[in-house]
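One protein chain is absent from this view; the other protein chains keep their places.
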Amino acid sequence: MELMKSSIKAIIGNIVSAEEYLEEENVDKFEDIIIEAENVFVTGAGRSGLAAKAFAMRLMHLGVSAYVVGETISPAINKGDCIIAISGSGETNTIVSATKIAKKRGSKILAVTSYPESTLGELSDCCLIVKGRTMQEVDDENYMKRQIYGNYTSLTPLGTAFELTTLVFLDAIVSELMEKMHQTESDLKARHTVLE
Amino acid sequence: MELMKSSIKAIIGNIVSAEEYLEEENVDKFEDIIIEAENVFVTGAGRSGLAAKAFAMRLMHLGVSAYVVGETISPAINKGDCIIAISGSGETNTIVSATKIAKKRGSKILAVTSYPESTLGELSDCCLIVKGRTMQEVDDENYMKRQIYGNYTSLTPLGTAFELTTLVFLDAIVSELMEKMHQTESDLKARHTVLE
Amino acid sequence: MELMKSSIKAIIGNIVSAEEYLEEENVDKFEDIIIEAENVFVTGAGRSGLAAKAFAMRLMHLGVSAYVVGETISPAINKGDCIIAISGSGETNTIVSATKIAKKRGSKILAVTSYPESTLGELSDCCLIVKGRTMQEVDDENYMKRQIYGNYTSLTPLGTAFELTTLVFLDAIVSELMEKMHQTESDLKARHTVLE
Partner (left out) sequence: MELMKSSIKAIIGNIVSAEEYLEEENVDKFEDIIIEAENVFVTGAGRSGLAAKAFAMRLMHLGVSAYVVGETISPAINKGDCIIAISGSGETNTIVSATKIAKKRGSKILAVTSYPESTLGELSDCCLIVKGRTMQEVDDENYMKRQIYGNYTSLTPLGTAFELTTLVFLDAIVSELMEKMHQTESDLKARHTVLE
């Protein structure tokens, strides 16, 4: 169980050090764009997509009109809506494509990425920086990065650090949205599905 | 390709003969419950679940507030809502369970099944009968049924006949909903996702 | 219920007239590529995606190692695999992109489209032509096409004709695969999920 404990420690370590990149003004703007949007779409590939869904479910619990790109009943995105696009590298093909279409339609773009200077970051109206070794860096043969991250490859393989930190940050944003939207836990619970 | 053609013929044959079980009053009621509902939930297991999703997508295109049970952003079901439950046998565990909960919450129940006298059929406010060999009958060792359906087991294996006929009937109901709700194809198209 | 009956008639009409475009040699090749593949991936957007899933489920029942692009446990596609890409227009962005990547990886491409001369059709090793008014034609302002299809816009709105015909053709191919792979309905049933 030593390895398990080291892995948990590495995951928590990443969350804590990623906190330093959070900027108050930015987080505020991120939340306000969600609150002001008519519909909020979320999208992400693979495990980033699962983080997107986890957040969308809470947005629905909060009373936000939320949709997951690719799920059955997601309608057309329009001006007045926003899309939250999650991609560690900020370069995932399908995510960048969807974001470009959304931008052309006049929607606001919220990026969740490790790289604000990425294509996704550059497209965004507001970028939540979530540092964490991403799939892109796994590809990167750069020696220095290997040196830095080397020890973590088996503790948080592939995009694990980015994905889990994203989940935690987005759930923490839920707390702030509850306050800003005057929603109690009971309000959230009343919207929670009963068919399970 | 002879077998393929025979299979297509068997599928069309099932659709045509199932039409005889459609009753005008019933179809009308089915449509009106959808139109009057605040939210419409759909549910089905396996390929019946895919038929449910295909219908839910068109409901969204029609401007109906539609949800798929089990998808991320489906909220609590309440009085004023309806649930469309699809099950050939009318006895699928998870579908019957969800329907019972929905009924307790005061929602209207629309059943799509081959057996109006099944548990699901009995629970329903309105039952769209879709005849077609179902998964239940595959289990049934009754000699007579084997005689009747015997030739079809490889042309429309398992629930194929039920599932495809359900899809066709529900899409035909979309036509009627378009008229009743004064929705043109352009209206539907304007709500179609653009992120694909 | 007149409109419902007309819609069913239009759907069956489309299936029957689309049959004329089926070519024996082509269907055979389509089936053989599936049988010979190590893994079979399916992909499609919106309701074409639901048709893809319905077919993938039957492939699994047949004992084929099948995966749906975008579902949780779909692995990397490689040489020796094939991808079945469904798109009425043959131009759906995400589907064409996935197909191009699959081709670069050395996989065989099976297209299901109304347009063999489309980007998807041209990329394919084998193209199953499924005629039916597609989403693309809904966009097409060409007068002649509107004349031809005009009456059908409310009977089979958007891609309905293509999607349903695709479902029927793929299910008919299941019959042929059962024969070629010596699989009985009981074999299929034994692989059917029991957790529903």
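As written, the chain order gives the labels A, B and C, with residue 1 at the start of each chain.
Rule of thumb we're sticking to: a contact is a pair of C-beta atoms (placed from the backbone, for glycine too) under 8 Å apart; a residue touches a chain by one contact, two chains touch by 3 or more.
Everything numeric here is computed off the predicted structure, so don't read it as measured data.
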Which candidate, C:Ala10, C:Ala102 or C:Leu167, sits in contact with the chain we can't see?
C:Ala102
Which parts of subunit C face the unshown chain closely enough to count as touching?
41, 43, 53, 56-57, 59-60, 66-77, 98, 101-102, 105, 190-196
Subunit A residues touching the omitted chain (full complex):
1, 3-8, 11-12, 15-16, 19, 22, 24, 27-28, 45-47, 50, 53-54, 57-58, 61, 92-94, 135, 138, 153-158, 160, 163-164, 167-169, 171-176, 178-179, 184-185, 188-189, 192-193, 196
List the subunit B residues touching the unshown chain?
70, 93-94, 97
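By our rule, only the chains that are shown with their structure count from here on.
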Where the centre means the average of the CA atoms, what chain is farthest from subunit B?
A
With centres defined as the mean C-alpha position, give me the subunit A-subunit B separation in Å.
36
Could you list the positions in subunit B whose residues touch two or more of the other chains?
53, 57, 192-193, 196
